[in-house]
Structures are given as C-alpha cells and as structure tokens.
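Reading through the structure tokens given below for one structure.
Below is a slice of the complex: some chains, not all, each in place.
Naming follows writing order (A, B and C), and every chain is counted from residue 1.
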C-alpha cells in the first residue's frame, strides 16, 4: 500500500555542526535500512531545497506512522503523507 | 532526469459522457505509450481525487513540456512540475 | 484502517431540483449501505455548510478510493482524505 510522503527539514540555524552531522548520519542509516527492507521504495531530493519526495510501501497507516515518527530528523521536519492507489492507466505491475 | 508531476483533472460537469470517455481513452493510450517508452516512469491515483502523482524521466525541460502539453486532458488539468534529483541517502540505482 | 474524509458538495446552482434530489437520494442509500457494512463508520454535517466530516474503516487505500470514486455526488465534491492511526492516549478499543 503506497503513500507519497514529502518531508521538509528545518534545522535550527544555531545547531552545532557535529550535532547536525550525527543526526543526519543516523537518518541516512535508518532510511537505507528501510529502503533495503522494501518499505521506503523511493527517495528523491527536491532541487534547491532541504526536502525530499518519498514513496513508502507499507501494510497499514499505523506502520507508516511508526516508521516516520522515529526518524532521527522527525522533530525538525514538516511531513505530509498522501494515500496513493493504483491508477487505471498504469502498466507497471508494482505501481500499486 | 526526474520530475514529480501532479495533475488534477477538472472536466466541465456538463461535458457529455461520450466526449469525456473518448478524451480519457486517448489519454490512457498516450500515457501507456509513454510508460512503455520509459518516459512516464510512475503514475498513481491520489485517493479520493480525480488526480494523479507521476514521475517522469526526460532528457530536458523541453521534452517534459512537449509531453505534457499534448496530453488529451491538458486543457482540463492543473499541472505542477517539480524538479527532482538523486538523494544522497538513496540506495536505488535508478532514483536519479 | 481509518481515514478522516472531508467532503464539500458544490452542485451547480442551475441544476434542476428533481435531478439534484435523485442524486442525493442515491447518495444517501449508498452511504447507508456502507455504514451498515461498517465501512463508513461516522458521518457528521459541518454546521452551516453543505459538507460532511466522515470516518472510514477500510482494508486499504484502494478500497477507500473505490468507495469514494463511485459516490453519486463524486463529480460535484471536493474530497480530502487523511490517514489516521491509533493515538497512544486513546482508551477506546476501536479508535484504530
């Protein structure tokens, strides 16, 4: 079951660089583990912004929230999740 | 080169059903040809809306506009295109 | 799996009353059948508006879209669906 999730990161401008780097590193590892597991299907950078567009494939709303709410950057992000489903014109088997 | 494109369809409520059906049929064929050609990578329906979220893979801005501006539903759609690029956390080779 | 769905109805002001009444009657029957089946858990009128706030309980995003997109009033409504999940403070067993 697919969701488009858009995340905008707003780190405080006075956060020490090493603190920010450590959070981003954990975020990256966590994201990559979820990508390997097939839960986080796609992640793209929005050009010119500290933001991403992602596609998640989860079993339920609850699973999506459980994944998002423990993101290391969660306290610093604005997140919008939008439920998707198969488009009748799609020819791609896994666009569902 | 990837773009997220969001399309909202607003057909006039008094458009005859056969006219609408004919436009939608052409839209579907055109979309599927572009999907087969690898240009229209993904298309998903937004739950509860006559709208889609799509990912296009094109050579240039011009190619994207040339594709979108001849969509049969083009005169009846609001379209927003957003440039994407590879996210440093992505592990998927083709998320670029 | 729960979704909050908000629907705003915008009938053309020149739609003949009997046409509107017939559509509304079918909408009502369809809504009540879904309520009886447990899919459409709640429906409330928004005070002062031709609009409702509803809670749906479905198996998947696809099921929700399949339900909404055949509503008799669908061509005349603005619909926004928002995915919900269990709140950690809830004491109600079925608020999930």
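Definition applied: contacts are C-beta pairs under 8 Å (C-beta built on N, C-alpha and C of every residue); 3 or more make two chains touch, one makes a residue touch a chain.
Note that the structure is a prediction, hence the values are computed from the model and not measured.
K.L.:
3 identical chains shown; how many in the complete assembly?
P.N.:
When the whole complex is considered, it contains 10 copies.
The criterion applied here is as follows: only the chains that are shown with their structure count from here on.
K.L.:
Just the number, please: Cα centre separation of chain B and chain C in whole Å.
P.N.:
Taking the average C-alpha coordinate of chain B and of chain C, the gap between them is 27 Å.
K.L.:
Using the average of all C-alpha atoms in each chain as its centre, how far is it in Å between chain A and chain B?
P.N.:
Distance between chain centres: 22 Å.
K.L.:
Two-or-more-chain contact residues of chain A, please, as numbers and ranges.
P.N.:
In chain A, 2, 83-86 touch at least two other chains.
K.L.:
Which of the residues in chain A come into contact with chain C in the complex?
P.N.:
Where chain A meets chain C, its residues are 1-3, 60-62, 64-65, 81, 83-86, 96.
K.L.:
Quick check: in the complex, which residue numbers of chain B touch chain C?
P.N.:
Answer in residue numbers: 13-14, 45, 47-50.
K.L.:
Can you list the residues on chain B that touch chain A in the complex?
P.N.:
Within the complex, chain B contacts chain A at residues 2, 4, 27-28, 31-32, 35-36, 41-48, 52-53, 55, 82-92, 95.
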